[in-house]
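The other protein chains are all here in position, but one chain of the complex has been omitted.
Read from first to last, the chains carry the letters A, B, C, D, E, F and G; within each, the first residue is number 1.
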C-alpha cells in the first residue's frame, strides 16, 4: 500500500506521513516513510510517501501510489499522474480543484473545518488522516491515536485526537 | 660512472654536480643528476649524485659510487660506505680526515687554496672539479668550462674558470 | 553514569526513525562521546541528533568551520580519550581526504559517516547515490587500507554503527560508514537493544609506556595526558612515534604493517549475507539501498524458476574477495545493481573470470524490483 | 607577441633541467597562461619556474592561500580564457579533490600536476613515490572519468605536458599529470622544439550563443565576457547550464555523457609503448620512474634468453585496457614494478586471467634493475 | 521657478508576489492592503488602496523580495510657485 | 641592609652550539669571542673571554637558539652598604 | 505591466525559489537597481558564488555570466576570473556560512591581497539552505538545529574582520536600509581593490522562527529598531551594542590593487621586448 501526502511546505504534510507510518508499525505492519528535501520541500509541491506492507519491504520506490492526498493545487497537478489505476484521491476541497480528474476521489473541506472547529488551519491534516483511514481502514485507528500522541507535543495531543476523530466521522 | 658530491649545504655541492652533469651532456654523453632535499640538504651531509653513461640510463639509483667527493667530515662518514670496491675518493684535506679509509684517495687542500688564490672559500668546489676531472678524464675539459660559464653568473665566470684550471694543474 | 541512564531509557524501545538518526543512536550505544561536523544534505540529521543527544550522555558535539576542521578535531579528540565520529556527504568527504589519510597513518580510531548523494561535485544534493564506493577506498593519497561498511536498512544502520566503532577500535583505523542517501533518509522501524548485551570493543590502552606505533601488528594506544609524552605524526615514524622521513626501512615497515593489519584480517572483517547460492547458475551482488530491490528481484526470478543466488555485501572494504572468488567460480554471470556507473562491479572483476554485468542506475531514485528483474531475465534468456 | 618571442628564444635549445621544470616549460609551450599554486615538496619547482617565466610570456602566476583555492582559481581562470595549471603533491592533491570534481562536472579544461611523494599523509616529503595512481582516478566523489598521464623521463615530462593540455582542451576535462617525485626531481637533458612544429589543440570556443553543456558529446565552450551570459555550475545541469537538481533524466544524461566522452575514446587517449611483445611468454608492465629500471631488467633478462616483453603505460587513465587485454592473452604472467603496494596491478587484474604479480617497492628509492630482474627470474625459473 | 508634481501609479506583479506583506507593513503611508486575490501559487497579494497618499518614496519597490512592485512616476503638472 | 653579589659562571655546550654568533653579538658587555675550536659538526664555538664583565643579564642564555649557553649564578658575598 | 528590472533576470525561472519574505529577494532587487542606476552592462559583469540560499541570488537569477562554485570557494574562483578578466566587474554574492564559515580563509586572503572583487555577504545568521544549523554569525545563545540548547559560540563581526584583513572598502547594512545599502553597493562596485558589504538579511524559515520572528517583516522591523549608525557607536555602552546592528561604512582605503600589480610585472617584460 503506497500512500503519498502532498501540499505546501509547512502544512504538516511530513508529519501526517510520519504519524501514519508509525501507526502502521504499531499495528504490526512494516512501513517506510520518505519525503522531499531542499527547495522543493519549501515550495508548493512538497511530498511525503509512506509504504505499508505486511511483509518486509524490498521495493523502496513506490512504482505508483494507491492513495494520493492533496493539500495544494500545485502539488495535485505535479503528482496526480503518480496515482495508479483504481487508486484513491483524497483532497482538501478548500485548496484543490480537481476539475475532471478521472479517479475515485474523496474530498473534505479540511482546512475550513479545522479553522472553524479548532481555530487553526494546521489541524486540517489530522482531520484528513481520520477521514482517509475511515474510508480505507488501512490501520487500526487506535494505533493512529497512539502515534499521534507520540508525535505531537503533549499540550496539543488532545486537540489532535479530537481532530482525528472528527475526520473519521466525516466518512 | 656514478659520482657523488657531498658536504655541507651552502658549499656549492649541488652546483658542482649540476655543472658536471651538464658538461657530460655537452660532451655527448647521457647524464642524470639528483640531490638531497629537506632538512638534510641544510644539514651537514648534503649530497648530489651524477650518473654519466654513454648509453641511455635505465638505472636511476646508483647502486654504488665509482667516485665520492667529500667536503665535510659528517658527509664523509655518512657516505663513505657508498663507494664501490676500487672506487676513488676525492676530498678536501682542510675539512676531512679520512683516517684509515681503505680506498684509492686523492686530496687537495681546496678550501685553503680557494681562499688564498681567490679570497673566497666558495671556489673550492670548482678547484676540486678540475682536480677530479684531470685525475679521471671523464669529461672533455672544454665541455666543463662551457658548463661552468652556463651556470655561474657571468661576472664570476672567469674566476671560476681560473679555479677550474688551477684544479686541473694540481693533478 | 549519565550515559548508562540514557541508554537504559532507550532499552527495548521501538522507534520510527531515519537511517541517519539510527546511525547516530548506534554511535551513542557504541560509546561515541565526541562528534565534530559541518552541515550537509543528506547527512545533517546525524549531526542534529548528536547535537541534541550527546550532551545527555556526557559527550560533546561541536560544529566546526568546515569538514577539514571536523576531521582534524575528530583525530585530536580520539587521542584525548574520545570515541569520535563525524558525518558528511560527497563534497565534505572529498575535503576530508587529507585528514582521513592522517588518521590511517596515525592509526587513529574514528568513524566517518558518508551519506552519499548524487555527484560528482554538488550534483543533486537531495538525491541519494552510491557514487563514493571507490573514493572511500582510494580518496586519500598514498598506499593505505580502509574499512568501510554499508547498511541496507535503518535497523542495520543502527546495528552496523556499533560494529563500525568496534572495528575502528580493534584495528586502529578510521572506518567509513557508507550510508546511501536513500537508507539515510528513509524512516523505518528500529528496536533499540539492551546495551549490556552488546559487545562494545574497548579501546586498547596501555597503562605503561610502550611503543604505540609498532612492536605489534596492532599496537595498543596511549592517551594524551597519561604522562608518557607520546609523539603522534602523519609523517613516517618509527614504532615509538618519532619521525623518520628519510629511511626506506622506516617507511616500508610502517606502511606494510598498516596495510597488513587490515589485509591479513580481510576474512574476519568482511561481512556479507548469502542467499540461494547453493544451486545458483547466476549471481546478483549488491549492497546498501540497492540490495533491497535486488533481493526482491532475486525472489521474483526464483519464483519464475531461475537458479539465481544473491550476495549482499555489508562490509565493502576490505573487499569480501574470498566469497566473491568462490561464488564467481559457480556463477555463469554476475549482476551488480548499484546506484553508480559500476564501481563495485569493477572490484568483482578482479576476482572472477565470468562476466560481470553492472546494473547501473544514477539520478537519485533506487532501482525498482522490476527494473532489475527484467534486465537480468532478458540477458539470461537471450543467452 | 611576447609569448612567441619567448618560445623562439628557447627553440632548439638544450637544457639540463629537472622533470618539474620540464613540465613547466612544456606548459609554456602548450600555451599555459595561468598558474595558481601552493608550495609543496617535491612540486615547488614547477611553481617557482612558472613564477619566473610566465610573466615573460604574458601569463599570470599567483600563489594562493592553499591548494583548494589554487584549484578554484584555476577553474575561474579557465572559464575566463585561461589555459591553466597547478602543481602539487599528495597532501595538496587530496585537498584539491572537491574542486577537481567540480572541474569534471563543469567540463573545465585544466592541468593538475601531482608530483607524487611517499604517503599516506605527510609521509616522507622528499621521497618520490607512485602512491596516488588510484587516487587520481577515484579521489573525488561521484562517478566521473579522468585523464592521467605519467612520464618516465625529463624529456617526456616536457613532451607529455603539451599532450596533457591538448587532451584537456579536446575532452574538456581536467588532466592529471602524474609525475613521480623521482622523475620530477632528476635533472636530465631536454631539447626544446620549435613551437610552430607542434600541434597545439586550440580551445573550442563558440562565437555564437550555444549550449555549452550538451548537444554534442563534447560541446564547445563559451568564455566569460562574450556577452552570452552563460551559467556554470557543479550541480546537475541541463545542456544550457541551468541547474536541475531533481530530475533523474537530467542527471543521467549529464553524467553518462561526461563518462562516455572519455570512455568512448579510451583507445584514442591511451598511449603506451610496447617492446618485445611479439615473442613474449612473460610481460612486464610499468610506467613513470619505475619503467626505467623495468626496461633495464627486461633487456637484461632477454640477454639471458628469457622471452619477456615490456609494456610501458604513458596514459594511466583512461586505462589502456585494450592492449592489456590483448597482451594478457599471450602472457603467462604479468609483472608490475610500481613504487606503491600494487595499484596499477589491480587494474590489470580486471582485464587478464593470467597471474598479475606486483613488484612493489616503497620508501622513496626506485627499483634497481637487479631487484626487478632477480625477482622475475626467480619466479619464472621456479615455475 | 517651477516645481514639478508627479503622477504615481503602482503595479503589483500578481504572479511574482508571494504575499509576504512586507510592502504593506513598511509603506509609511499605508498605501497597501492585503487583498482577497489568491494567485496561482496560493498567495494573497496586496493591493494599493490609498494611491493618493503615495509619496513615491520607492521603499516598497526596492524592498519587495520578488521585484513585484513597480512605482511608476510620470510628470504631471508644472506648478508655478 | 645587605646587598648580594653573585658569582657568575658561563658554560657553552660545545656539541649543541652551531656557531651562529648571536651570543657574541648581543652580549652588551662583549663577554664572548669566537674561538678557534671547531666542534664535531664543524662549527666554531664562542668562548667567554671577559667573564668578569658579565652582568648576569641572561640575554645570551635566553636567546641562544641551541640552548647552548648556561649562565650559572651562585651567591658570593653579602656586602654591607 | 512588467518590472523594467526583470531584464536583468533570468525570467524563465521566476518567481524565485526563495521562501516568502526572504531577504535574498530584496538583495536581488536592490542589486538590479544598482546595476541599472550605474548603467553597467550585465555583459560586463561576472557573478561568482558558492552554495546556499544567498548564492541563488546571482545563480540562477541574475542574468550575467555566472560561476556557481563549490561551497565556500567563490572568492578563490573569482580570483582566477579577475586575473584573466581585469576589465570586468567580478562580483560575489553569497551567504555567511559560505563566505565567513567554510570560506573564511579565502575571504581574508582576498582582502589582504586587495584584489578588485566586490563581495556582498548576505548574513542571515544561519545555514539557511541546509535547514537552519548554527553559522559563524549566529548570535550567542540562539537555539538552532545544531545548537538545541543555545549557541555556545560568539559571532564574527565579519565586516570589521574583513577590514582588519586589509580590504579597501568594508561596510554593513541591512535589508531594511535599502537606500543606504544601494549606495554602499554602488560604492563597493566603484571602489578599486577588495570591497565588501555585509548585508544583514532576514530568513524567516530557518532563522527567524528560532528567535520568535516567524515572518520576514518581523526581522525587518528588528533591523529598523535595533540598528545603530557606526559613527554613533561611541555613545553607547558595549553591552548595549552586543545585540545591535552596527551599520555604516567600516573602512575605506586606497591600497594598491593586486591584478594591477601583477600586470605591472608583465609590462616590464613587454617593454624589454619592444
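One rule holds for everything that comes next: contacts are C-beta pairs under 8 Å (C-beta built on N, C-alpha and C of every residue); 3 or more make two chains touch, one makes a residue touch a chain.
Every value quoted in this text rests on a predicted model; they were computed, and no experiment measured them.
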{"item": "Residue in contact with the excluded chain [from C:77, C:149, C:221 or C:283]", "value": "C:77"}
{"item": "Residue in contact with the excluded chain [from D:22, D:40, D:195 or D:291]", "value": "D:40"}
{"item": "Sole residue of G:17, G:43 or G:153 that reaches the chain not shown, by the stated touch rule", "value": "G:153"}
{"item": "Of F:8, F:31 or F:64, the one touching the omitted chain in the full complex", "value": "F:64"}
{"item": "Residue of F:20, F:38 or F:51 touching the missing chain in the full complex", "value": "F:20"}
{"item": "Subunit G residues that touch the omitted chain in the full complex", "value": "102-105, 108-109, 112-114, 136, 149-150, 152-157, 160-161, 163-166, 255-256, 258, 261-262, 264-265, 268"}
{"item": "Contact footprint on subunit F, counting only the chain that is left out", "value": "11, 13, 15-16, 18-22, 25-26, 41, 43, 59, 61-68, 70, 72"}
{"item": "Interface residues of subunit D (partner: the chain not displayed)", "value": "38-41, 44, 47-48, 51-52, 55, 61, 63, 65-67, 91, 121-122"}
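By definition in this document, only the chains that are shown with their structure count from here on.
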{"item": "Between subunit E and subunit C, distance of the C-alpha-averaged centres to the nearest whole Å", "value": "58"}
{"item": "Centroid distance [mean C-alpha coordinates] between subunit F and subunit B, Å", "value": "40"}
{"item": "CA centroid of subunit E to CA centroid of subunit F, Å", "value": "84"}
{"item": "Two or more partner chains touched - positions in subunit E", "value": "41"}
{"item": "Interface hub residues of subunit D, defined as touching at least two other chains", "value": "68, 98, 102, 125-126, 233-235, 245-246, 365"}
